[in-house]
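With one protein chain withheld, the remaining protein chains of the complex are depicted in position.
Per-chain numbering from 1; labels A and B assigned in written order.
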Amino acid sequence: MTALALNTLRRIGRRVVNSVWRMGTATRFFALTLLHSGQSFSRFHLTIREIFSAGVLSLIIILVSGLFVGMVLGLQGYETLQTYGSEEALGVLVSLSLVRELGPVVAALLFASRAGSAITAEIGLMKATEQIAAMEMMAVDPIARVVAPRFWGAVISMPLLAALFSAMGIFGGYLVGVVLIGVDEGSFWSQMQAAVDFREDVLNGVIKSVVFGVAVTAIALFEGYDAPPTAEGVSRATTRTVVTSSLAILGLDFILTAFMFSGV
Amino acid sequence: MQRATLDLWVGLFVVAGLGALLFLALKVGNMTGFESGQTYVVKAAFENIGGLKPRAPVKSAGVVVGRVSEIGFDNHSYEAVVSLKLDQQYKFPRDSNASIMTSGLLGEQYIALEAGGEEKMLADGDTLKLTQGAVVLENLIGQFLYNKAEGAGSTAGPAEQ
Partner (left out) sequence: MSDNLIEIRDLSFAYGDRLVLKGINLVARRGQVVAIMGISGGGKTTLLRLIGGALRPTTGLLTVDGVDMSRIDNAGLYALRRRMGMLFQFGALFTDMSVYDNVAFPLREHTDLPEEMIHDLVLMKLNAVGLRGASELMPSELSGGMARRVALARAIALEPRLILYDEPFAGLDPISLGVTGNLIRRLTDTLGITSIVVTHDIQESLRMVDYVYFVSEGVIAAEGTPDELRASDEPFVHQFVHGEEDGPVPFHYPAQGYAADLELRA
């Protein structure tokens, strides 16, 4: 009995120590990435390639999801607002929920599963097929050549994707609210403009998406670089990327929201 | 993919993303108008500002003419000092009246400016003399109940005798 308890305790302890250890390794890896970022800007075409694979290739899923999320918001919001007789506030509801929350968060979640998992799988496979080792043997630093451009490419793409998501969502809300249901177009836009503040809402949304972009990309890169060089190791690392970065997005969102909107 | 077409796609993506940001800033947000234009600041002291917040609108005849830029407290008069940032294109006489109003019964609070009759106009750094603080709902209800009770007391009085 005591032996079992002791064993369980020992296992828990080992797990905790291991995860703290990994956390330290990840932090060191992240610092190294930042430190070796010079090439990502001096040879910007490396980063452009990664903006393509992280940003442009995520474009379709972001635009389509944004449109649908906005349309659903329009429908649901109309139903709710109608009971209080304030359908004109539909623009406010759609735009505020998108710009403040749904835009950055949902776009980041989609980004984690589309681009984040791709980054992990790609780097994991490069390691498994010894491409990273080959690069090292050619006296090329893989952090500077492979990791840092991917980091910056994704970090640059994320706020743009989130903005596109929000804009598309507002368009979706407009389609459903104004075109389909017939809410007055003038009050839809004017109430929205009166309620949405550029600094408080739009800029804070952009800050959120940058933070999420950094978190998702850092996790994806580290999981890929740290993955055991086997097919199973890479696939598990990919799953871990999606799970960990989704949790990180939601956790960070709570913290950031608490900072930004409850202050004043 | 060739480098040239790749660059083109990335360029399109960046332009579209920045366009979306611009759309959010101008069409959705309210970065238009006086935010970037010329402004002047006047002060007004209020006995009580209720729930007034920085960035609340300043309206005159229902038109937004500026925003609350800062809220402070005067240690000598024990009054709230509110700085109003007004758009340069709107001029008001020096004896204009500022009062704190509520949009709707429970809505957001804003400052209403009512133009006075003096010929000299407000300039940057001036202080508004005529102000009326927020109507605090609790005080209003308290006063109402007090009046009721008083009224009840005076009618009940004679019946007792």
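Some notes on this structure:
Everything below uses one rule, namely that a residue touches a chain if its C-beta (ideal position, glycine included) is under 8 Å from a C-beta of that chain, and two chains touch if they have at least 3 such contacts.
Since this is a predicted model, take the numbers as computed values, not measurements.
Although it is not drawn, the missing chain touches A when the whole complex is taken into account.
Contact with the chain that does not appear here is found for just one residue of A:8, A:25, A:76 or A:129, A:129. The omitted chain makes contact with subunit A at the following residues, 122, 125-126, 129-131, 133-134, 136-140, 145.
As a working rule, only the chains that are shown with their structure count from here on.
A separation of 36 Å divides the Cα centre of subunit A from that of subunit B. Interface of subunit B with subunit A (complex): residues 1, 3, 6-7, 9-10, 12-14, 16-21, 23-25, 27-32, 35, 53-55.
Put simply, subunit A touches subunit B in their complex at residues 45, 48-49, 51-52, 55-56, 59, 95, 99, 157, 159-161, 163-164, 166-168, 170, 189, 192-194, 196-198, 200-202, 205-206, 264.
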